[in-house]
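Following this message is one structure expressed as structure tokens.
A single protein chain has been removed from this complex, and every other one stays in its place.
Chain naming follows the written order as A and B, and within any one chain the residues start at number 1.
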Amino acid sequence: MNKFGNKFGNKFGIVAIGLGLIAAPVAAGNRLIVPGQPVAVAKSMLTVTPAVEWNKLGARPGRNSETWTFDGDALNDLTFYGGIEPERTLFREVSKRNKPLPRVKATMLVTDIPTLVENSYRIALDTPLFTVEGMEPMAFAGKPGIRFTYSFTRPNEDLPRKGEGRGAMIDGKLYLITFEAPRLHYFDAGVASFRQVADSAKL
Amino acid sequence: MAGWMIAAALAGAALGAGASDRLAPLPPYGTAYTPTTVDERGLWQQADEAERDLRDSPAVIRDAALNAYIGKVLCRSVGEGRCRGVRVYVVRAPYFNAFMAPNGMMIVWTGALLRLRDEAELASVLGHEFGHFEMRHELKTFRRGRTIGDIIAWTGVISPYSTLPVSLIQLHFSYSRAQETEADLMGLRYLTAAGYRPLAASRIWERLMAEEDATALGRKRRVTHHYSAGFFADHPTELARATYLRETAGTDGERGDEAREAFLTAMRPWRATFLADQIKRNDFGGSEYLLGELATGHWTSDLLLTRGELYRERGNPRDLVSAAQFYQQAIDAGCTDPIAWRGLGLSLLRGQQAAAGRAALKTYLEKAPAASDRAAMAMLIGEGGVQ
Partner (left out) sequence: MRRGWGALAFAAALTMTATPLTAQEKTGNKPGFTLAPGTVTIVLMRPEIAVGAQSTGGAYEPNADWTDQARENLGKALAEAQGQLGNRVVTYVEPVGQGAAVAHEYRALFTALADSVQTYQFFPGNRLPTKKRDDSFLWSIGSEVASLPGVQGADYALFVTTEDHYGSTGRKLLQVFAAAAVGVGVSAGVHKGYAGLIDLKTGDLVWLNADLAMGGDVRTPEGAAKRVAQLLEGFPGKPVEAPVTSAATKTAAR
């Protein structure tokens, strides 16, 4: 199951596979991320240096992004967005016609990043249960940026999740790292490792 | 899906002839019904399981006052004896829908509450859904297609926002059109008997049609499906429904109670939440239409504020100019919510009006000193913050 499938709950991932709409997750090519070495992420110039080992999922949520996890993206999901250009969406659109996602704008302020994440999730996951809990300034790869926290619940699951994001607008493009996990146990268990990765981001 | 699903549809044979003599007196109501056939018991059990999940779901709004009000309207519209067998759940979902399971679980989406204008309209929705429940004799003899449809319905209860495999939906849609029409007319009987204005039912459909068209236009799609044949012929088209409901209501349609004030009072604590959920759908055309419809010529400060958010979140250069105007109008109209100043400030900043934008953000922070985004806004003003 890739992140994209999981974003819609397992049910829809499975249905989609059954219908042949997306490739089954064979040969997904999950890779080991070794600690202590800088690694370029999300097909971009963004590099991070993790302190512990992670798994990189073969399936990407979008063309300029990638997902890391410890135990599977339903339990802990760290996703990098490496410079989303203006008029692009945060992740792949399911239906541009019926469920268009909001687009990155060159004029976005860093405080608009949480809203973009919120609205993209609400539409892609089909849930109104998404709340931005708070935000504060925090440098991202040495540039002015933002740190924000959020919570959401996917339909079909009733498993409330917490999330934290760090992002910045750099040269008109959106750079963002998010971490999300069930609020029971998994968020607290993994958030420190996420923060370490986000702190190590360089451009 | 026994619901008010907005589906492209075909007027079709379901209407049949002689809508005028459909307003027969209400049938006698048998209480304490228990399912009899294997199929029916299976469906009830699934509905019971779904209800177990729903009971603890974070998607359900449990506010006592809101639930009490909806329960009261249901009881007035279908009668005390009838309403006792029903449990209503208000589910947070920003689309127009409501549905009823055969075990007596009724679900109303918040998107429906946002779109209804008065209590008579709410009563017509609740009555329609109750109509499905009351006419459960059909479930006793339901066919295979009905089974599939009901499974979709029950999984839909848990995942109210879902998209499903197309061919299954098609299978289902070909079965329940007649039942929808029947439930519509049953709902109309309740309305009349309860003294609500019968025309309420037809008005809802007229507005839903217009909203769908606005959504399509906003997404640069052709506006087609309401007025012609479509494959998803589950529910009669909105056009057909509006027409036969209007005709059946007849010349007395304008008489009766609307109870508009009572409805607006009950919804007041929730309107900001429902509006916020709506504009985050990224449905610019539909949201614009809906806001105009809610305003009906009188733009209140909460609608202006929401309109500002809608334009700002789309964020095209021209939108930012409009957004700033709407926020200012909201403030001029007496808006006290600090987020009006935040929106104004952010729109101006993005529109290169730095000084005015900072001033508005300062006012925001004065009005909301404990805001969760205080530090971030202070950074934009240039007061501290990590850069």
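In the analysis below, contacts are C-beta pairs under 8 Å (C-beta built on N, C-alpha and C of every residue); 3 or more make two chains touch, one makes a residue touch a chain.
Note that this is a predicted model, so its numbers are computed, not measured.
Only one of A:79, A:127, A:156 or A:178 touches the chain withheld from this view, namely A:156. In the full complex, chain B contacts the hidden chain through residues 35, 38-39, 41-46, 49, 53, 55-57, 144, 147-148, 151, 155, 158-159, 165, 167-168, 171. In the full complex, chain A touches the hidden chain at residues 1, 9-12, 14-15, 17-20, 24-28, 30-32, 53-55, 69-72, 74-75, 156-160, 182, 184-186, 189.
FYI, only the chains that are shown with their structure count from here on.
Mean C-alpha position of chain A lies 30 Å from that of chain B. Chain A meets chain B in the complex at residues 9, 11-12, 15, 19, 97, 100-102, 105, 107-112, 115, 118-119, 122-123, 126-129, 133-139, 144, 146, 153, 155-156, 158, 160.
Chain B meets chain A in the complex at residues 53, 56-59, 92-94, 110, 155, 158-165, 219, 221, 277, 280-282, 313-317, 320, 346, 349-350, 372-373, 375-377, 379-380, 385-387.
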